[in-house]
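Reviewing the structure listed below.
With one protein chain held back, the other chains of the complex are shown just where they sit.
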Amino acid sequence: MSVDHQSYLFLAVFLVVAALFPLVPLALAWLWARSFSPQKRGRDKNAIYECGLETKGDSTIQFRPDYYLYGIIFLVFDVEAIFLLPFAVAFTKLPVGAFIAIMIFLLLLVEGLVWAWQKGVLTWK
Amino acid sequence: MLPLHYYLIVSAALFAIGLAGALTRRNAIIALIGIELMLNAANLNFIAFWRYGSRPEALTGVMFVIFSIGVAAAEAAVGLALIIAIYRHYKTTNLDEIDSLKG
Amino acid sequence: MVTTFVILTIVTLVSAIAAMSLRNLVHCALCLVLTFAGLAAFYLQLNAQFVGFAQILVYVGAVAILIVFAMLLTRNVDSTRQAILSPSWGVGIVGALLVFGAIVLSILCSTMVHRPALSETQVTVLAIGEQLMTNYVLPLEVIALLLTAAMIGAVIIALHEPTSESSAVQNPRLEPSVPSVPNPAQVPRTDHP
Amino acid sequence: METLEQIKGRITAIIPGARVDLIPNECPSNQPSLLIDQEHGVRIAEFLRDDPQLRLDYLSNVTGVDWPDTIVKEKVKVMKLVEGVETEVHGVVERKKQGYLEVVYHIYSIAHKHGPVIVRLRTNDRNVAVHLPSLTPIWRSAEFQEREIYDLYGVIFDGHPDLRRILMWDGFEGHPMRKDYVEPDDYEYEPTPHDEVLERARSHQARNAVL
Amino acid sequence: MDQGLRSELSKQGIFTTTLEGLYNWGRRNSVWPLQFGLACCAIEMIATTMARYDLARFGAEVFRPSPRQADLMIVSGTVTKKMAPQVVRLFNQMPEPKYVIAMGACAISGGPFKQGYNVLKGIDRYIPVDVHIPGCPPRPEALLHAFMTLQRKIDAQKLSGPERPRHLNTDAPSEFPVPKFGPHDLVPPYNPEVWQPPKMVRAV
Amino acid sequence: MFEAIDQIFVALKHWVVGQFPAAWQPLGSVFLSIIPILAVFPLLFAITTIVERKTLGRIQNRLGPNRVGPFGLLQPVADGLKSLTKEDIVPYAADQVVHFLAPIALIVPVLLAFSVLPVGRNMVPIDLDAGLLFFFAVGAGSELAVFMAGWSSRNKYSLLGAMRAIAQMVSYELPLILSSVTVVMLVGSLSTVKIVEAQGEAYGWLLKWHVFTPWGLAGFLLFMIAAAAESNRTPFDIPEGESEIIAGYLVEYSGFKFALFFLGEYLGLFAVSSLAITLFLGGWHAPFSFLEWIPSYLWFFGKLSAFIMLFIWLRGTLPRLRMDQLMNLAWKFMLPMCLINIVVAAMWHFTAHWQFVGAVLCRWLLCGAAIGVPYLWLGDALFGEKKLAKRTYRFAD
Amino acid sequence: MSDAVVTPLEGVFAPLQFPEPGAPRQLNYSVAPKMSADGSVAGDFLEVAMGPQHPSTHGVFRMDVVLDGERVVKLKPVFGYLHRNHEKIAENASYLGSMPYTDRLDYFCSMTNNWAYALSVEKLAGLQPPERAEYIRIITAELTRLVNHVCLVGFLLQDMGALGTPLMYAFREREKILDLFEALSGSRMMCNYMRFGGCRVDLPAGWLENAKQVVENFPRFLDDFENLLSANEILIARTQGVGALSAALAINAGVTGPLLRACGVNYDLRKVDKYGIYERFDFRVPLGDHGDVYDRYMVRVLEMRESLKILRHALRDIPSGPIMDPKAKIRGFRPKIGEVYGRIEGPKGELGFYLISDGGPNPYRYRVRPPSLINLTILEDMCLGRNVSDVVVILGSIDIVLGEVDR
Partner (left out) sequence: MLGAGIIKGMAETARNFIGSYTEANLLVTVEYPEQRLPLKESMRNFPFLVFDGEDWQKGLRCVACQICEKECPPQCIFITKDAAKKPDYMGKLQFQPKVFDIDTSVCMSCQICVEVCPFEAIKMDTEFELSTDNRFGDLLLNKEQLARSNEHYHKIHPTEATEVDERLAGEKAKAEAKAKAAVAAAAAKPVLPPKPTAQ
């Protein structure tokens, strides 16, 4: 088995174990509640907490588009990171031209960032 | 190693699911998710073909998928922005309603 | 190997179906995340480590977040009452099934299916980087252009143009009850009856 | 600062029809006040604020006071039918003196650093005609204090931007700071009760038992 | 009762005792109060958490702002009628096991303000109080003392049997009714299940 | 001798794996890698809670917990027991499934992130070729968990907290990635093991840690700020901002689920701190070559403890930023600085062949200026047109 | 702050501007959401009730906030959760019996509350406290001011999320002053110390030395405190330009105390009314220029330094002598018919007592002019258009105590 497959086996097993890791104490807590301390529900008890008042109005409200604007820019730069990381790994083995190429790549994106900055998108309102 | 067509069928199923969702759901966001799924199904195909291709060291499939991810991201950003803009205008994300409201 | 494949297939396809059919949009998005993760696992299985992790980073970390934002931004007020499927849903399902059938048929009929897998090659990130910066420099610049254009376009589309109403918000009521009138000390108010 | 007489004189000169009375205060504090009429209340307040010599720009304190109906006993001669014959009888007539609610404003000047000028407004009675002009448009510091007076005394301030109960809950009935307000009786149990409390509690418990 | 059953029971008893000890030890040493102050006593409550008195020594400095994560409600100050429903609701929203310390005269009985028309004459009319601290306001040391009293009380609680505390009892109510605002007073004026004062007979 | 102590755990693992039947050896090896992670880091969490409370106490001139067990060391045990036996309240209105899954969805990626972190020489669970990318990829999962927690609670505060959390984590993920790109550039690998190994060379007695270079220092500081923000630590604890939105996305969580969130947050803190150590502070390497005899894992955990203490210290000192300031810092300061830092790292690489006298000084000055000037400029522009300044005050007699 | 530029103050404030007389108050709700008939907000806004149980509402205060995203478009303060009927109880109690209740008004500043009440009754009954009593009053009042301001700064930082460290330091110093109060009056917080015509008991032996020591050590603490806070970029960023208030609006809204002075208005009752014997002391009144939260914070810090000056002076000069006006009596106190309004500069602003005597043993009308309540009037104005984080900071900078707001 290759190194990578051993790694993936580790990841798969670890994924399961990591999911079990929080589940085991939760199950223990559930067992405890079952055998000793009964879960008791109530209208007020299981109501939404709002500083001691009864909650009013809808809590699933529409949000401001600012979040979305940040999201877009984040997405674009996240994709950029996907291209940047392979470049970075190969950086020392590449000629200066490649560096210039990636600089152009970055500059194009930075241009978008600067545009957004000028447009006031990066100003949290 | 599993035969290639296993992956291709999974990819086809994913594509069909995405297509069905995109065609049947009224909500524009879900439709977009469907399209996103179809793109991913294609990506799976690329990787599978590359892996079973004759020259895996050429990395064509990987490159294709990386660029495809970039394009898909751009598509998602613009698509969702469009949905938001439409929602702001028509106060709905329901494709049928948008359809009937236009004009 | 097969077991892994079957598990991954089930997870991916079931979550994909759920993502397409659940009523609650956020549930759909979360299922979609699971689909993406499953696909990433497929990539790993196919020895495309970098692509697999990139898939998670971009799709789970960014696209899913963006979808969730979009869902919270566009409140579907009556999603619980209305039907979630469009009236022509039957046509869509049938169409999708037809497409699926056609593809599967063509796959099974093709000769490729029996192509054997080649020896496991290590695809290092270094190789990807070198390829990217040599053979794929032009696409790289193009994708940068595309991303920039997409970003600007999406921002312009999504940007809520400040109307006069909301631009007045900056400092709204700080002086409302004290409009500027000349100093009463200098302007004696004798004009009142 | 001018004396209250001077201020009164100037008010009546500038604002025709305004009635201003001087309320003396005999105690050592020596803080007499001006009683102004309801119709010209806002106008007078505005004068006080804007007059360059006074410039009473700072309204410090707004107080509600309850003066309940009092019964004044008077001896009068009344014609009365006694056994068919109308005779003059010495009787004691209990005449009701109409109570009223009063709002007292303590106004200072920050510009000239003088004050206070004390201004009073009175309602006509305690039940119906409890309207007074709100001085909130002139001095915003009156906003919460007038709301409080509305809440606790029941004075309705016309022109107040947001007249709601402020201290008690919205469904509360009555105005607890009035002298005749009967408090809810929840002294059912007290370890150190005074006799009258105990008495009240007993009746309360009886009532609770019935309910 | 045969021998086997008895030994089985005693074995169980030992197990239960250990479990009970552990349970009580854990609860006792990790009492997180609700970050909730009402009036004057709240300042002394804050002073108790501060450097000189340092409630943290008992592991109780984790004042949680959300009732969902709190174990102890310190009713620190006057509960007015306008506030009482909120206090009861907050108490209801705390997960079991939960405790209440009535801190200061006002919280116990209305205290100096008990003659007021808007003052609740003691929070124990609506929710069960575990420890009362007299004083107006009690010194920080008094709150620490009350805290230790509470710890002793927790220590003495049984895990099973008829004397087990409220939260282990399935039949005990899950929550306490929140009073409503009436025209003059809260409705009902007290919760008869919680508030059971002894009949006071005055020998005059 | 020192070598043996250094490798004792590795040798132990090999020995135990050797006892397994051959077919089970891979799986046994996997479990022997997992168990230490699950044992050490949650234990570290428990220790951190008590150390944090005691340290904060000392900062605030008090003692902190000291009555439960010796020196109060059993306090976390009591807290854990209490959480375990606490009632679990899920609001009726909440999305029950998502509400249940959220803490698990937080814990799993955070734990997975530990798989690529080398805690000592030869002590790394897996050495992935794209290890760093893996770390960031799983890190992305925790954002969704936070969103799930806040959204499923149907509580206004938690929704506000969730939106704040996502916006914050999204904004600081970029600086996190971009500041580590510099390291990748000069090391030429995404493998965490290779990155640590690259820092093992010595200049005389000083090791070649990345933090000892201008781009490394800047990258380290940027990484640390982003790491604090990613793990919601003061002064970036805005999503939970107690004084504003109660407990943010955690408002409706009680009992052990709440404890799990706490655990997840601290594990996330350990993970990013470990990554910072790996990337910039030489991983398990000693700072000086003559100190290499101390076992590597001790170095690693020593550095990690120092990081934890630093975070506690920050928490005891600083107030919280506001949301807009936080976003401004991320997008208008951190992101440009990170991009500039990439250029600076390239400059450092391209000037590496300079041989003349004072070349090192020249390189330092050049790179330092390239990073310092934008720092001053961006830092000045950070607050926009309203310049913040110390003010003078008038006095009236 | 040692490097504060001291400029002579000629024009006390900018020309005042007033609203159009008679016009109803302009409620500019153009940014606010539309209200539907049942009072709920229409549209995509989040209605949040902050309080009554909220970590940073300083007690049982509630703000009904309408948010657009995180920006406040409407904010209504709701209080009365601590309405303890102080005025009603006082109208049924003897004059002396109300004195301990005044302690519980603003429970940080019982001494100044005592003084304000005693001052009003003294005016009503014509009593004159002897000189030693006046000195003691000034000493205790200034110590109270220190306690209040230092705690306020701590709480303000707590609201900004500083996890209690400044608050801990503040309370560390507060304890030292409370020790003084306890030694003097027997109680840490509820001193109930002043009486009509003087003070209840004389200073115990050694008290003055202890007080001097506390006062001597306080500047060092203030230096440390300012090191910790005043230059902190986060604090500056969070406070400068937040909640700015113009002098004209502040005066019109009856804002008093440090809030008013942070707007640049020179109005300190210790200077204006010269009550007690403040005339004899040499101190200055710090004034801000922007009226924002940072100015309020700094004005308080500077005020503490001025208070220390007064304290040093008073502790040095305090004469010996009686502490009660011989005319005063404890039982059977019945002032003449009349009314009075007396006020002092409390740490939070103008604290006044309005009393009407009908000649009986208890006041006919007893009214407290609470500075906290009136300072709250402009809360909404300061908060609109800002975000939630600013709201708590602005509220913190107003320095409310609910015992006083609701009474």
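Going in written order, the chains are labelled A, B, C, D, E, F and G, and every chain counts its residues from 1.
Convention: a contact is a pair of C-beta atoms (placed from the backbone, for glycine too) under 8 Å apart; a residue touches a chain by one contact, two chains touch by 3 or more.
Note that this is a predicted model, so its numbers are computed, not measured.
Checked against the full complex, the one of G:L96, G:L222 or G:V401 touching the unshown chain is G:L96. Only one of E:G135, E:P165 or E:P179 touches the absent chain when the whole complex is considered: E:G135. Mapped onto chain G, the interface with the missing chain covers residues 93-94, 96-101, 165, 169, 172, 175, 179, 182-187, 190, 192, 200-201, 204-205, 224, 227-236, 330-331.
Along chain E, the points of touch with the absent chain fall at residues 51-54, 57, 101-102, 105, 108-115, 122, 124, 129-136, 138-139, 141-142, 144-146, 148-149, 153, 197-198, 202-204. Contact between chain F and the unshown chain involves residues 55, 58-63, 313-314, 316-318, 375-376, 379-380, 382.
The rule is simple: only the chains that are shown with their structure count from here on.
At the far end from chain A, in terms of centres built from Cα atoms, lies D.
When each chain is reduced to the average of its Cα atoms, B sits farthest from chain E.
In whole angstrom, the spacing between the mean C-alpha positions of chain B and chain D is 75. In this assembly, the C-alpha centroid of chain C lies 53 Å from the C-alpha centroid of chain G. The set of chain C residues touching two or more other chains comprises 47, 49-50, 54, 57-58, 61-63, 65-66, 69-70, 72-75, 122, 125-126, 128, 132, 143, 147, 150-151, 154-155, 158, 160, 177, 184-185, 189, 192.
Looking at chain E, residues 23, 35, 50-52, 65-68, 82, 86, 90, 93, 96-97, 117-118, 167 sit in touch with two or more other chains.
Of all residues in chain F, those touching chain C in their complex are 95, 98, 128-130, 133-134, 136-141, 143-144, 147-148, 151, 163, 166, 170, 173, 188-190. Chain C contributes residues 4, 44-45, 47, 49-50, 54, 57-58, 61-63, 65-66, 69-70, 72-75, 120, 122, 125-126, 128-130, 132-134, 137, 140-141, 143-145, 147-148, 150-152, 154-155, 158-160 to its touches with chain A in the complex.
The part of chain E that touches chain D in the complex is made up of residues 81-82, 114, 117-118, 121, 181-185, 189, 197, 200, 202.
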